[in-house]
Structures are given as structure tokens and as C-alpha cells.
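A protein chain is absent from this complex, but the other protein chains hold their places.
The block that comes next holds chain A.
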Amino acid sequence: MGLLDVINLDVIFGEAPQQVHAVKGVSFSVREGESYGIVGESGSGKSTVLRAICGLAPVSGGAIELGGREVVSPRGRDFYKTVQMVFQDPYASLHPRHTIDRVLAEPLAIQGFDNREERIERALSDVGLGPGFRFRFPHQLSGGQRQRVAVARALILEPKVLLLDEPTSALDASIQAEVLNLLDRLRAERGLTYVMVSHDLAVVAHMCDRLLVMQHGRAVEELTRDALRARTATTDYTRQLLAASEGYKPAEPK
């Protein structure tokens, strides 16, 4: 048993005949303090797995357990105190008419935290944004700056488990390094547990102890970091992922 167990999870959207079976019998177990990666094809159900854990996608079959107990639906306040998610689409997840200050203050108010001023300033500086950003609106930020606000909003509630959906795919290498270092440091200092979706194998190899490879809604392979480094992938798809990570190669001339 881990801290977070996903057991034979199925997610089905919509009604027949328009049904989309987005996740098919996926299981994995994340230990406390571990960083667990999910990689895989676009549309393979990675975000949906994270959303199902958070109660934002239907659990059509199987179960999700936190600390050995099945989570309740709808997820309560306690759940969100323990588990926070950073969404893939930072623009869509930030309210366009709320300043960054309000984006960060609201969850603090809902969860009844004290020292809000201090926490907001700290959270912004943790992700490398100066106080000058505090009263801006999302549309006045660059893509990477918005992504950092999304990370700050999740961290500010000091959760135990952080679900990160492509947390650095919108960031340039230098900011990515800063955010990855921050996540690494927080995990060491606060004993956090991560589930991290990324399509960048190098990022996953750097951050995660183990990883799951998904394709067409199914888990096709689970690997340790060492196995990834040794390229001991057992499925074709994982091998293709490794090959494509080397960069772009023009098609062979016909």
C-alpha cells in the first residue's frame, strides 16, 4: 500500500454511443515522499488520471485510495488540503478578471490560513516572480509567468501530495531548471509526494524515481529511473519515445 493508490481505474466520458473510454484499468501506487512520473502519447489519458484523482473526472470503475482509505465523492475540504493539482492549461485555470493577488488569496481564505500577506509574497518569490507581478491580471503575463502562478497557487496551501500536469512544458530552460529545483527542494524539506505528467523524458528522468508509460488509455509499462537510463524498455512505444527524445530527424528521402 502506498500513500496514493490508483486501483484498476476506468474513466468513461459521456453516454453510449458517444462514449469515450479515456482510461482503461490503470493501476499504480505512489509511496510517501516519492516522485512518480506519467509519460505517454498525447490523448492517452494522463491528465484524465490526475483529474480523476482530484474528483474532476468520473471514476467509472476501480478505486482511488489516499492513505489506504478510499476517497469520497465529492472530495471534501480535507482532501484538497492534502492534495493539490497544477493544471496543464494555466490560462484556462486562472480566472481572467482576478489579479494574481486574488488568485493566491482565495484558496488561503477558503482553507482558513493565517499570515496571508507573507504567504503570498513568499509563494511568488518561490517561483521566481517579484512583487511587481502581484497586482497584474493573467493576460498581462507571459505564458511561462502564468504557469509559475499556477505552481505558486498549488504550493501556497502546503499540500502533502502535488499532482503536476506538464508543470514546465511552457517554461524556458532556465525557468524550468528553477521550478524543478524548487520542486526538488520542497520535496526534500517538506517530504512532499509528487505525481508528475510530462512528455519530456529528460524532465521525468530528473524528477521521478519511477514512471508509468501510457498509450491509448492503458498503462503499458512501469520503469524505474535506472531502467530508463539503461534504455531497458520492454515495449515498442517506450523505445519510440526514447528514440524521438534525441531531437528532430528529417524524414528519409523517398
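Quick note on the criterion: contacts are C-beta pairs under 8 Å (C-beta built on N, C-alpha and C of every residue); 3 or more make two chains touch, one makes a residue touch a chain; residues count from 1.
Following the convention adopted for this analysis, contacts and distances are computed from a predicted model.
Asks: Among "Peptide ABC transporter ATP-binding protein", "Protealysin inhibitor emfourin", "Paraquat-inducible protein A" or "NADH-quinone oxidoreductase subunit H", go ahead and choose the protein name stored in UniProt for the chain not displayed.
Replies: So, among "Peptide ABC transporter ATP-binding protein", "Protealysin inhibitor emfourin", "Paraquat-inducible protein A" or "NADH-quinone oxidoreductase subunit H", the name matching the hidden chain's UniProt entry is "Peptide ABC transporter ATP-binding protein".
Asks: In the whole complex, what residues of chain A lie against the chain that is missing from view?
Replies: On the chain A side, contact with the omitted chain comes from 13, 18, 20, 39-43, 47-48, 88-92, 132, 135, 139-145, 148, 165-166, 169-178, 180-181, 184-185, 199-203, 205-206, 228-229, 237, 240-242, 244-245, 247-251.
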